[in-house]
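With one protein chain held back, the other chains of the complex are shown just where they sit.
Showing chain A:
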Amino acid sequence: MSAPPLLEIERVSKFFGSVIALQDISTKVEAAAVTCVLGDNGAGKSTLIKIFSGVHQHDAGEFRVEGEPVRLSSPREALDRGIATVYQDLAVVRLMPVWRNFFLGSEITKGKGPFARLDVEAMRKITKSELLAMGIDLRDVDQPIGTLSGGERQCVAIARAVYFGAKVLILDEPTAALGVKQAGVVLKYIIQARERGLGVVFITHNPHHAYPVGDRFMLLKRGRSLGDFAKDEITREELTALMAGGAELEELSHELERGGGAAAAAAHELEAVGAQLGASAAEEHLGLSGEGQEK
C-alpha cells in the first residue's frame, strides 16, 4: 500500500446560505503530480481552492491531508501543513528588488535584539539559487520585481512557496492573464515544481493549458463535478468537449442565427472556431462568460 495522497477530498459540499457553491466534489492530489481543476467562471473553482487553502471550511464530506481528516480554520494553518496558495495578484511589491520580495515577511536576520539586521548576502544567494533551481537565471536579483515579465513574476511566487516548505502548491489561474509564450513559460515551471516532488493544484479554464501538464483532471460546472479523470482515462479531445458543453454551444449558435445578418455570420464563425479550439476559448472570443454565477 502506497502513501496516502497529499490532499484528498471526498464528496465535499459547500453552501453559502441557500446557494450550493459545491456539491459532492471528489478528487485527490498526489506527490509529484499535477491535478488540474477545470471550469468556467462561477463553476466553483475559487470556492474549492479556498477550502484547500483554509479560507473557507467545507460543510459536508471529508477533506484529508496526508490521510488525516481535517478542517482547516485559517490560511495560516494551511501554510503550516505545507499547503501554499499563489493567488493571481501574486503578492509581490513591484518596486522592491527580487530578493526582498522573495523573503518579504520571512526575512533572514543576524544579530540580536535591536541590532538584528537583514542577512542580505544570504538572502541574495538563496534567491538566486532557488530561482536557478526553477530554471530562471537572473543576472541581478537586485532589480525591481516589476521589471520581470508576468510569467517570471509568477515563477518567483512559485519558487518562494517552494522554498518556504510547500508540499502542495495551489495555483489560481496562473496562465489566465498571460500571452501564449508567457503561459508556456509558466507551464514549464509547473512541471519543474512537480519534478521537485510537489503536489500541484492547477486551476484553469483552458483545457489546452491543462492537458499537457496534468496527471489528473477534475471538471467543475455550476458547483458539480463533471468527472474526475486520471490522464490515461481521458483524451485531449474528450476533455475539450466536456469543457465546451457541446449542447449549450449549439443552442447559442441557433440563437445567434435567429438574429440574422451579422449575428448569423458570427454564429458560423463560432461553429468554426468552436470546432477548432474548443468552446471555452470560443466563448471567451465572443466575450461571453459562462453562467456568470458567483457564490
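Note that in this section a contact is a pair of C-beta atoms (placed from the backbone, for glycine too) under 8 Å apart; a residue touches a chain by one contact, two chains touch by 3 or more; residues count from 1.
Assume contacts and distances are computed from a predicted model.
Looking at the choices "Xylose transport system permease protein XylH", "Thioredoxin", "FixH family protein" or "Glycosyltransferase family 2 protein", the name in the UniProt record of the chain not drawn here is "Xylose transport system permease protein XylH". Summary of contacts with the chain left out: across A:10, A:107 or A:238, the touching residue is A:107.
The missing chain, though absent from the display, is touched by one residue of A:70, A:96 or A:126; that residue is A:96. Interface note for the absent chain: among A:116, A:132, A:177 or A:230, the touching residue is A:116.
Chain A residues in contact with the hidden partner, per the touch definition given at the top, are 87, 89-96, 100, 103-107, 109, 116-118, 120, 139-140, 142-144, 146-149, 181, 184-185, 187-188, 212-213.
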